[in-house]
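Every protein chain of the complex appears in place save one, which is left out.
The letters A, B and C name the chains in turn, as written, and every chain counts its residues from 1.
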Amino acid sequence: MSDTDLTHVRRMWDQDKASAALGIELLDLAVETSEQGRRRGRARTRMTITEAMVNGHDIAHGGYVFTLADSTFALACNATGRTTVAASGEITYLLPSRLDDVLVATAVERVTYGRSGITDVTVCRATDNAVVAEFRGHSRTVRQSS
Amino acid sequence: MSDTDLTHVRRMWDQDKASAALGIELLDLAVETSEQGRRRGRARTRMTITEAMVNGHDIAHGGYVFTLADSTFALACNATGRTTVAASGEITYLLPSRLDDVLVATAVERVTYGRSGITDVTVCRATDNAVVAEFRGHSRTVRQSS
Amino acid sequence: MSDTDLTHVRRMWDQDKASAALGIELLDLAVETSEQGRRRGRARTRMTITEAMVNGHDIAHGGYVFTLADSTFALACNATGRTTVAASGEITYLLPSRLDDVLVATAVERVTYGRSGITDVTVCRATDNAVVAEFRGHSRTVRQSS
Partner (left out) sequence: MSDTDLTHVRRMWDQDKASAALGIELLDLAVETSEQGRRRGRARTRMTITEAMVNGHDIAHGGYVFTLADSTFALACNATGRTTVAASGEITYLLPSRLDDVLVATAVERVTYGRSGITDVTVCRATDNAVVAEFRGHSRTVRQSS
């Protein structure tokens, strides 16, 4: 892990007005070494479900839970210094989220191969750590950062 | 297709404040009969990419494209009168969307089995009909509507 | 559609010993033009569930249903003359398959973009046309065929 790497991804995050507008906060950002000796990005974020994110029954629109996971995915897979974009993402909903729920998303790069990578994100409810959604994202490197 | 069915789903749509806040418009909603004689829901919606949806490079956050697809998916799989929720969704991004792009999403129920169903959604750019994203959603019926 | 295209994919199919060993038969292979004017591959195959494919309760191992879908996917996305490989595949099981069931798989390329493509495959039981599984595959072109 070098400071350069996190400078790159922190700059990317500062420019992400869409994530900021939703109140997504960056809690942690790191590059760690897996048991197999591979470097992988890791990120943790937090978002509160607001009035704008719910329907008439105060249940959050799944799209906002996806968006939180997707933002956290982008942080993790850019942390190692490569500039990557999301190629695809899959989310499974386990529990509904409600107005005022605080959600914490944790993303860990699972594997990279060539210009591709897979990152898993777990979204939990802060109060009891119950899993709200599981997300798997596929990333693609667009260019090497300098 | 009965009027009752569409009354049910239109009421659901009217209560979806989250979709309304993003400016998602419902263009079409119908129940059709497939070549195999199966009834299936169909929906078409439209959304414009706004300042709040883009990052510093005026590229839309993928979460908003997902949210558009997810809202359209919900319309299609509730159109046949059953009350369903999203169990999971997968999106593949083909082209980036930019500030002021108008996106049109078309959802068609592909198959239902027991309480489960699969719905495909294609998101296109209105100007040239280029495909921006393909989405496949899995739904689950929570109760039969009366 | 040109004869060259189908020569290429038919040669690939003749060399696929794995599909042949499972008794997968090629029923149809074509390149058609979609409503949007795009060329897309289409393929249809058939396989019978044998003793070797079932467990102790005469239910087919899902892996064989996936393999049938995957082979049909490869035929459809190579039909337009590009040499492609499977990047990923997702299968949803709707009904169990049993010993002696005859399964028919129909694959249609949904969209291509750059070197990538998405192909959908439906697997049906021949006797009553009931949908056994839905598959979505992501392909990637490795080189242009000459």
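Throughout what follows, a contact is a pair of C-beta atoms (placed from the backbone, for glycine too) under 8 Å apart; a residue touches a chain by one contact, two chains touch by 3 or more.
Here the structure is a predicted model, which means the values were calculated and not measured.
Chemist: Where does chain A touch the missing chain, residue by residue?
Modeler: Per the touch rule, chain A residues meeting the hidden chain are 36, 90, 92, 94-95, 110-111, 113, 116, 118, 120, 122, 129, 131, 134, 136, 138.
Chemist: Pick out the residues on chain C that sit against the missing chain.
Modeler: 14-19, 21, 51-57, 60-64, 66-68, 70-71, 85-93
In the analysis below, only the chains that are shown with their structure count from here on.
Chemist: Would you mind pulling out the distance in Å between where the CA atoms of chain A average out and where those of chain C do?
Modeler: Result: the chain centres lie 34 Å from each other.
Chemist: What whole-Å value do you get for the distance between chain B and chain C if each is reduced to the mean of its CA atoms?
Modeler: A distance of 27 Å separates the two centres.
Chemist: Mind checking the centre-to-centre distance between chain A and chain B? Centres are C-alpha means, answer in whole Å.
Modeler: 23
Chemist: Which residue numbers or ranges of chain B touch two or more of the other chains?
Modeler: 90, 92
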